[in-house]
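Complex shown without one protein chain; remaining protein chains in place.
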Amino acid sequence: MAHSIAEIARALGAEAAGDLSLRVVRAAEPAMAGADDLALAMDPRYADGLAKGQARAAMLWPGADWQALGLKAAIFAPRGRLAMAGLSAMMDPGPEISPGLHAMTVIDPTAEIGAGAAIGPFVSIGRGARIGARARIASHVAIAEGAVIGDDALILCGARIGARVRIGHRFICQPGAVIGSDGFSFVTPEKSGVEEIRKTLSQRSEIHEQSWVRIHSLGSVSIGDDVEIGANCTIDRGTIRDTVIGRGTKLDNQVHIGHNVQVGEDTLLCGQVGIAGSSRIGNRVVLAGQVGVNDNIFVGDDVIAGGGTKIFTNAPKGRVLLGYPAVKMETHVEMQKALRRLPRLGSRVAALEAVISPSSAADRPEED
Amino acid sequence: MAHSIAEIARALGAEAAGDLSLRVVRAAEPAMAGADDLALAMDPRYADGLAKGQARAAMLWPGADWQALGLKAAIFAPRGRLAMAGLSAMMDPGPEISPGLHAMTVIDPTAEIGAGAAIGPFVSIGRGARIGARARIASHVAIAEGAVIGDDALILCGARIGARVRIGHRFICQPGAVIGSDGFSFVTPEKSGVEEIRKTLSQRSEIHEQSWVRIHSLGSVSIGDDVEIGANCTIDRGTIRDTVIGRGTKLDNQVHIGHNVQVGEDTLLCGQVGIAGSSRIGNRVVLAGQVGVNDNIFVGDDVIAGGGTKIFTNAPKGRVLLGYPAVKMETHVEMQKALRRLPRLGSRVAALEAVISPSSAADRPEED
Partner (left out) sequence: MAHSIAEIARALGAEAAGDLSLRVVRAAEPAMAGADDLALAMDPRYADGLAKGQARAAMLWPGADWQALGLKAAIFAPRGRLAMAGLSAMMDPGPEISPGLHAMTVIDPTAEIGAGAAIGPFVSIGRGARIGARARIASHVAIAEGAVIGDDALILCGARIGARVRIGHRFICQPGAVIGSDGFSFVTPEKSGVEEIRKTLSQRSEIHEQSWVRIHSLGSVSIGDDVEIGANCTIDRGTIRDTVIGRGTKLDNQVHIGHNVQVGEDTLLCGQVGIAGSSRIGNRVVLAGQVGVNDNIFVGDDVIAGGGTKIFTNAPKGRVLLGYPAVKMETHVEMQKALRRLPRLGSRVAALEAVISPSSAADRPEED
């Protein structure tokens, strides 16, 4: 799908220069760009790459001398990644799903599918489900009874959307995601070891041998507008009310959201993040890869946690966290620095002891 | 599905008071309960919520004054979450799967399916598989050749059960779980870097460039009665004998069980736990979210490990663990406390050095 430089610049609201009628078919890295590609060089450090490639047009940093770079046309991007967002949306062909309903689908006659849907093979849609206009649903998707999904949904291969799940408009669901699995909630007839530990930290009375009784999940999952769920994510139903994912929030792959969790708006949960049951995550929070949040915790608005952070206690609004257990990022850095110096600190203390009390120091047994 | 207060109390073995013929259709949080809901207020702190909602009946803490709370009927729950288990089981409509075999299934003629099965669309069942009575199997499930599953199984969308896997009664499998993937077991023709490291911790001789040769998994997976496997879990086959999950054990979502692992009975593995190959986990163990267990490790009965704990060495029976690497929970707390004080401890040592040997202290170079 070819676009002229003028079309692209207009779509991005960006300035352009040179031959605005020149057409490009793909975006490419500068050094690998062919003659019909738009080279992406939004930073001066990519200038060398342009010389190696064949691009006649490029997206450049503001103020770049496009003619000196040997180009015939240029688009100027004051905020490169933002321009990349617009450009990539223009150039993404999207998955191929034929319009209409594929013959090999099993769609309950009471399900309502909006106008303009494209539904691929081996899709099942249950009783009373309602799907908005222009839905694109790839192969092997299952949408259970009573699920409600807004307009312009893109649901990719093998996603599983459970009973009575409610989802807003412009939903994107990557392959293999499970929305509406049962919560992990069990109770023992008598007090369990975990219940004791929560109070005593480590003291346990006599251990009872007992089995777990299941608490069924009667709630479902509610998801706002403009949410994206990553590949192979899992989102559990709530016990009584719904597990909630707020508007504009994005989940990367393999994120796990426990039952009753409430995630706010415009929040990013990166790959393999896990949120245990009943925790609440604020708005505009960013949890980097492999972060864990304990159950029944509150993570305030605008919190940012670095990769692998394990959050055991409430985190106030705006806090920047790192570490296991999570501490302020600057505290973590200071603690790690001190820890690296620790073996040497031990020697310094031993040296002081030798000066102050040479005999007792000599007597001190080796410790471990 | 409406139930009378009398019916619910009888099912739970609980006391009730007031108008026992009053019927409720749903469980609800006190403040959000409508007139036909049973409000869940098993703790005095929910009393305020009751006043805000419309409930006429509630499940209450023992001794609550239900009439003063404005209710027409009440059920008393001495152990709230246990009552919740019974109540939720009564009120869960379960997934809708039509009785019998859907037309769009591929079931090998040699497979045996017990009486009363409900099998959804796009299910495949292989040669010689045997499935017990009253199985409910949702859409897109694959059950491979020779798999044996007990009575009353509930297997949800897109679960994959591999060849010759054996599973007990009352099995629950959440969507997307994979049971019986091949083990991750590779060997190099000559000694590999990992083999050296295990002995030397970090010294390595000359590095060989070599490729990995695959060890196939000839074993399968054996699962006891009353086991539940979470969404998108993966359980690998054993190399020679089976990987084993014991009776009554429950896996949360995205748990990974390596080849040859043996998990005991009544054990809980929370979200994103990973158990590496050939490790053994005891009975009634609880591993919180994102815990990792090294390969070839033994974790004793009744061990509890907090979120994100990484267990590298054998853990004795009853131990409570936390941290990376795992230590006793109380040791972890003590170590973290000392670590927070460490920067200040450094200053105190420097102050002592300044008193004892002011000149040499002044000469000491800045360290890093």
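As written, the chain order gives the labels A and B, with residue 1 at the start of each chain.
Simple rule for what comes next: a residue touches a chain if its C-beta (ideal position, glycine included) is under 8 Å from a C-beta of that chain, and two chains touch if they have at least 3 such contacts.
The structure presented is a predicted model; accordingly, all values stated were derived computationally and were not measured.
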item: Touch criterion as defined above, residue of A:44, A:189 or A:318 at the omitted chain; value: A:318
item: Those residues of chain A which, in the complete complex, touch the missing chain; value: 26-29, 32, 40, 79, 81-82, 84-86, 88-89, 91-93, 95-96, 102, 104, 120-122, 138-140, 156-158, 172, 174-176, 226, 228, 230-232, 248, 250, 252-254, 266, 268, 270-272, 283-284, 286, 288-290, 302, 304, 306-308, 318, 320, 323-324, 328-330, 333, 336, 339-340, 342-343, 345-346, 349, 352-353, 356-357, 367-368
item: Where the unshown chain meets chain B, residue by residue; value: 104, 106, 122, 124, 126-127, 140, 142, 144-145, 158, 160, 162-163, 176, 178, 181-182, 184, 186-189, 192-194, 197, 201-202, 204, 207, 209-218, 232, 234, 236, 239-241, 254, 256, 258, 272, 274, 276, 290, 292, 294, 310, 312, 324-325, 327, 331, 334-335, 337-339, 341-342, 344-345, 348-349, 352, 355-356
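One rule holds for everything that comes next: only the chains that are shown with their structure count from here on.
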item: Interchain centroid distance [CA atoms averaged], chain A/chain B, Å; value: 22
